[in-house]
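Only a single protein chain was left out; the remaining protein chains are all shown in position.
Per-chain residue numbering starts at 1, and chain names A, B and C are given in the order in which the chains are listed.
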Amino acid sequence: MTAELESQNSWLSNSDMEQVRNRLPIVYVNVIPVRTDATGEVTEIGLLLSPDDDGNFRHALISGRVLYNERVRDALVRHIEKDLGPVSFPRIPLSINPFGVFEYFPTPDVSGLFDTRQHAIALAFVVSVSGDCRPSQQALSLNWIRREELSSGFLEREMSNGQHQVVISGLASVGLVL
Amino acid sequence: MTAELESQNSWLSNSDMEQVRNRLPIVYVNVIPVRTDATGEVTEIGLLLSPDDDGNFRHALISGRVLYNERVRDALVRHIEKDLGPVSFPRIPLSINPFGVFEYFPTPDVSGLFDTRQHAIALAFVVSVSGDCRPSQQALSLNWIRREELSSGFLEREMSNGQHQVVISGLASVGLVL
Amino acid sequence: MTAELESQNSWLSNSDMEQVRNRLPIVYVNVIPVRTDATGEVTEIGLLLSPDDDGNFRHALISGRVLYNERVRDALVRHIEKDLGPVSFPRIPLSINPFGVFEYFPTPDVSGLFDTRQHAIALAFVVSVSGDCRPSQQALSLNWIRREELSSGFLEREMSNGQHQVVISGLASVGLVL
Partner (left out) sequence: MTAELESQNSWLSNSDMEQVRNRLPIVYVNVIPVRTDATGEVTEIGLLLSPDDDGNFRHALISGRVLYNERVRDALVRHIEKDLGPVSFPRIPLSINPFGVFEYFPTPDVSGLFDTRQHAIALAFVVSVSGDCRPSQQALSLNWIRREELSSGFLEREMSNGQHQVVISGLASVGLVL
């Protein structure tokens, strides 16, 4: 099925995708990977360290599109595997109801979240992973940050495009108020 | 802004829209209008009575696309006004986090919900309205159904494309289990 | 800590507990144990088969009180372990926000859910278990029921005190509308 989806995706050529991006909101999933203790309490969160468009290293969420005919569940599995490798053993949520819906507009003035390429509507999830996380080449590393070390100021400085809002909100949804 | 959005929308010509619909999931909002008592308990739900593609009258939700650069909140206001008229006085939810995310696939075998035209991902909301609801021409009438009269069998018979699932789920989310 | 909690609990003698039960709502957790596939979709739900007050065998949820000074998370772990044994490997939810709050009143006319002993307010969770479930003596067995075999009629017949409402609602919250 993945092959089929990819072929459908490549069928949407880059120039076509550019055109579509200026006309319709694009559905995304956003994932905050976490580690927990035995009672389900979050102990660490994982942030990808990647170069942004200007070549600076920034922390980022796992993020990616939902493809045509792809279930949200399968998009979650696919993007987590893409960024954390094949043995991260994510516990995909029982419900595809996100902790929050986040709107990325082409300009920062609407919601504070923005994405210059497009209008994206992201379903955001906190996902517990229990295995070994090995980020792919594109994301240079994955930083695990202990809950004691997190602060809203840190996230705001380290993340781009207003994405710290997604992390702060996701942590609040699991009882961790920064 | 509505005018601007509509012009952007018409700018996506019908044939363009057809092409896009075969390539990307389209973001929708689904709304179940309800009336409540003073303690917030749902007393009645509203269902639109519209002709389906075969000319049969079927009950349906309020449903419509989120446009490029449109906030989910504004899409809710726009579609409720389109279907219930200008004085329905909807209480738009404080949060755009839906009670459920529903995936309509082009074929009924994936999720039971389907839409032959497209792959739609709908954010679904229960919205209380306190005003006078006057459906537009397209939806021929709005039926208010008292909670005592509702059953899962009734909804399954009366609604198309698996949409009774959305209503049953929405009612469960407000404490009304059919 | 469990020992400490139990001693606090026994410190509330049976007659004291009787008195309190007539004066205050008692906080409970309700748990629907499920098995899932790799994408998080529920494939089976577990129901305890226990004798009710009249000696008839009825299906029931995992249910129990939250004790003084006990975290909701710890109450979840304790009651799941009590009913499913020590190696069920539950995935305690990341958030203690329940899928629903259910009010059991001493008489069935208020909410349909009732508990003749008390007014209980239950925080209800769907919890995935990946291990081996061995119910304790009190609950004679645990029945795993495949999603294809579930119906609202079955649950209504098999469960007491309106508790089928909790299960139907919980399954709706994970996308399984009966």
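As a convention for this text, a contact is a pair of C-beta atoms (placed from the backbone, for glycine too) under 8 Å apart; a residue touches a chain by one contact, two chains touch by 3 or more.
Quick caveat, the model's predicted, so the values are computed rather than measured.
*Asks:* Give the residue, chosen from C:69, C:130 or C:143, that touches the chain omitted from the document.
*Replies:* Residue touching the chain left out of view: C:69.
*Asks:* Out of B:69, B:97 or B:163, which residue would touch the omitted chain in the full complex?
*Replies:* Residue touching the chain left out of view: B:97.
*Asks:* Mind listing the chain B residues that contact the chain we can't see here?
*Replies:* 34, 36, 38-42, 71, 73-74, 76-77, 91-97, 99, 126, 128, 173-175
*Asks:* So which bits of chain C touch the chain we can't see?
*Replies:* Within chain C, the residues touching the omitted chain are 8, 11-12, 16, 20, 22-27, 66-72, 96-101, 103, 105-106, 110-111, 119, 121, 123.
*Asks:* In the whole complex, what residues of chain A lie against the chain that is missing from view?
*Replies:* 100, 111-112, 152, 165, 168-169, 172-173, 175, 177-178
As a working rule, only the chains that are shown with their structure count from here on.
*Asks:* Tell me the angle, as a multiple of 5 degrees, of the rotation that maps chain A onto chain C over the C-alpha atoms.
*Replies:* Rounded to 5 degrees, the superposing rotation is 180 degrees.
*Asks:* At the interface of chain B with chain C, does the proportion of residue numbers present on both copies reach over half, so same, or stay under half, so different?
*Replies:* Comparing the two copies, chain B and chain C contact each other through largely the same residue numbers, since over half are shared.
*Asks:* Mark out which residues of chain B touch at least two other chains, giving numbers and ranges.
*Replies:* Within chain B, the residues that touch at least two other chains are 100, 111.
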